[in-house]
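With one protein chain removed, the remaining protein chains of the complex are shown where they sit.
This part shows chain A:
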Amino acid sequence: MQEWANQLCENRQFGSKMTDSKYFTTTKKGEIFELKAELNSDKKEKKKEAVKKVIASMTVGKDVSALFPDVVNCMQTDNLELKKLVYLYLMNYAKSQPDMAIMAVNTFVKDCEDPNPLIRALAVRTMGCIRVDKITEYLCEPLRKCLKDEDPYVRKTAAVCVAKLHDINAQLVEDQGFLDTLKDLISDSNPMVVANAVAALSEIAESHPNSNLMDLNPQTINKLLTALNECTEWGQIFILDCLANYTPRDDRESQSICERVTPRLSHANSAVVLSAVKVLMKFMEMLPKDLDYYGTLLKKLAPPLVTLLSAEPELQYVALRNINLIVQRRPEILKHEMKVFFVKYNDPIYVKLEKLDIMIRLASQANIAQVLAELKEYATEVDVDFVRKAVRAIGRCAIKVEQSAERCVSTLLDLIQTKVNYVVQEAIVVIKDIFRKYPNKYESVIATLCENLDSLDEPEARAAMIWIVGEYAERIDNADELLESFLEGFHDESTQVQLQLLTAIVKLFLKKPTETQELVQQVLSLATQDSDNPDLRDRGYIYWRLLSTDPVAAKEVVLAEKPLISEETDLIEPTLLEELICHIGTLASVYHKPPSAFVEGSRGVQHKRLPGSAGSGESVESPDTSSAAGISDAPPAVIPSQGDLLGDLLNLDVTPPATTGPPPAANSGVQMGAMDLLGGGLDSLLGGDLGGSSAMGAGFGAAPAAMPASFSAPVSGGLDDLFDLGGGVGMPMGAFSPPKTVWLPAMKGKGLEISGTFARRAGVFQMELTLMNKAMSVMTDFAIQFNRNSFGIAPAGPLQVLTPLSPNQTIEVTLPLNTVGPVMKMDPLNNLQVAVKNNIDVFYFSCQYPISMLFVEDGKMERQVFLATWKDIPNDNESQFQIKDCHLSSDAASNKLQGSNIFTIAKRTVDGQDMLYQSMKLTNGIWVLAELRLQAGNPNYTVSLKCRAPEVSQCVFQSYEAVLKN
């Protein structure tokens, strides 16, 4: 540091201009003593020069705290410049010399009464910056006076000082009643005072979330909106950011605030514009979509957002990160503005990458040709990161815009021909995703891909290629050779590649068992015996066990049809998105993370939410909705879209109630021989997994995110996020499943008690059974069979009870079901006759399943089709039912029903009565159309059902009642 000062003085010695840099010359050793003398000089000029030298030393990092008493002595001066320098010194060193800082108090107090407002303000501003407890108590009286000062400059400074003081000693501020004075300043006649008071209050409220300090009401809001027109650009930002925390009472208030905020969109300062956008995006939620004003507002938002792209690059970056959120929430705003996001050669890399992201979000059939041409152009650039992202973007376009898939694939093939190594690897990674999205369509390109096998050196690309080889093993003649070649260096591969190789070889084995037995043995032993990676080892064991006990089941598990991936994969999870919209313009919106993820001490802070939409004043709340989802023990299933640990852990529970039977302790120190112990647990675990197959997919990047919509994901937050789940707005819930009931009492089952229920989880219809042995002897050899029934329900696999059931032992079994069995009409329609066998006897019982279990996921009818069908079905087929004592808002009801695949197609409100039009489809293709009428305050709902097979109506109604009341 001193070097700097010395060097400076050398540079300056010859300069003719006298500048402040001359003060840096006196920092040699022994100078402190000299300075001391100068500070105590009688001559004003000399004193001032000495203080400047002290500050210069301070600036270059030299410790001049030893001069504290001497500098403080200079404080009493009528020279404003000198005073400012002394104050600056105080702010820096008071904390290290708290005892001596007291010496300054008197002058502060006196300065706060100086006739010159600049000095009063300076004193109150500086006092607040001196974080010494002893001083703060002396601060109160001067501060009180300054808050009521006649000069607005002093008042606006005092307002901020309250926030400073609160930061040092919150209790003191409350005791002294400063908060009330601060609140009064919101009504001050001077706009700058209002703005600073708002800023100070917001700051205090933010650090004390429960203080309920900013009790915003329509009167204060009105005052703020008035001040908004008159204060400085920064003041406007404080006020807008504060407004964004308010929740209007109704749509009318919301509209009137929006109207008064929109002019801010024309402000030259980008930060004012973004804060205004935040308020508008938030309050818009409350406007009915059919309102003219809503459309007007949407139109008004686009131009200012586009103009933000002409700001300085850093501001462009913030704007782009926010636009990314805005287009996810309201894609209609910028859908015609694609070309402004085209990348320019001289854009900084961070702007380029963000523009690319937004281009993909805006890609649609209408503009895809243009977008692809641009992306191809970018892919031939030289900046590696940018090129990679451009290639990846082509893949994402293919997945997003189906009509363009073919062009995207051929563009990717062109790029592979360039043989630029990283382009090829990136292309292969995205082609894998395209295969997942459009199976059996583009596999002809596999040959081209295989040609590039040797050039792949990145784990992700290798894993993608291996996945492709495994998935399409039956079409690749030398698949075994290809995979074998990877196996040689198995232990040098990254985990991602190892896992993929394991899965691919098992797939290959299941497809071509005869030639590949040796290969599969080899990989299983590499994974289980020679690896110390627990994931790899466990997956190896699972396959091994599966292959050795039941190859058929293995096939069903490993080669199960995978859910298609969709564009949503890279969308931000909706609740997070809502929260981020409330934080537009802030760091959270830049990071795309909630503030709790990066601000210390904000964990307990409530997450911001968008207000509910028009009409549903009492938006969904009730924490018990999650239990209504029928997953009582396990927390609601979660898809980790941010890959946080907690999410991953919970993901295990996606596959529902595995065993509670064999305790996990059983696997301590298991060797291969002890595998049988695990048997039952493992197998039923896998049984429950059928069809969901997410565990299988977990190896390749995007897989888990493609789960059906009935699961929703809180992201990255702590446990509090989880419990928030039920409160989410417009969030679909899990399917309704009735509680277990006893189907076969032990009396009738010779000691075997069976209780059970039906559930539909992740699109899989299943029977969940609890078997309890109340007899004195061990039970084995369980099997199950169904009688013919109305919907052809049949077990999709054997009943997996592999361990003997000892006396007093209970086991939970999940039996996946299908609906391809023999059909016979039952009475009641949903009756199911079951036979269970064990080593003792065969037992018969019957049970009834809620018909909602048979509602399939694609039961959402097109609006037009719905209208036509409704008219088409004769009125005789219509039946009406009453549901009594139900207290849900229409949105909540609609959400609940959607969880059970009853889809709301349209909603109409007439005279305060909400009418929901809904459709559902049964597994045998029968459509049921419904009209649900409900009125706020009236607990009785009316359901009208129309169906070509009217006999199902009664059962459907029962399901309605059960779902809504649970």
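Please note the rule applied: contacts are C-beta pairs under 8 Å (C-beta built on N, C-alpha and C of every residue); 3 or more make two chains touch, one makes a residue touch a chain; residues count from 1.
The definition used in the following text is that contacts and distances are computed from a predicted model.
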item: Chain not present in the shown complex, as UniProt names it (candidates "AP-1 complex subunit mu-2", "Trafficking protein particle complex subunit 2-like protein", "Proteasome subunit beta" or "Protein BYPASS-related"); value: "AP-1 complex subunit mu-2"
item: Listed residues A:138, A:293 or A:350, member touching the removed chain; value: A:350
item: Residue of A:37, A:447 or A:587 in touch with the missing chain, whole complex considered; value: A:587
item: Of A:35, A:179, A:199 or A:257, the residue in touch with the unshown chain; value: A:199
item: Options A:69, A:313 or A:807, residue touching the unrepresented chain; value: A:313
item: For chain A, the residues touching the chain missing from this view; value: 4, 8, 17, 19-21, 23-24, 52, 55-56, 59, 61, 79-81, 84-85, 88, 91, 116-118, 121, 125, 128-129, 131, 151-153, 156-157, 160, 163-164, 167, 190-193, 196, 199-200, 202-203, 206, 229-234, 237-238, 241, 260, 262-264, 266-271, 274-275, 303-304, 306-307, 310, 312-315, 317-319, 339-340, 342, 344-346, 348-350, 370, 373-374, 377, 380-385, 583, 585-591, 595, 598-600, 602
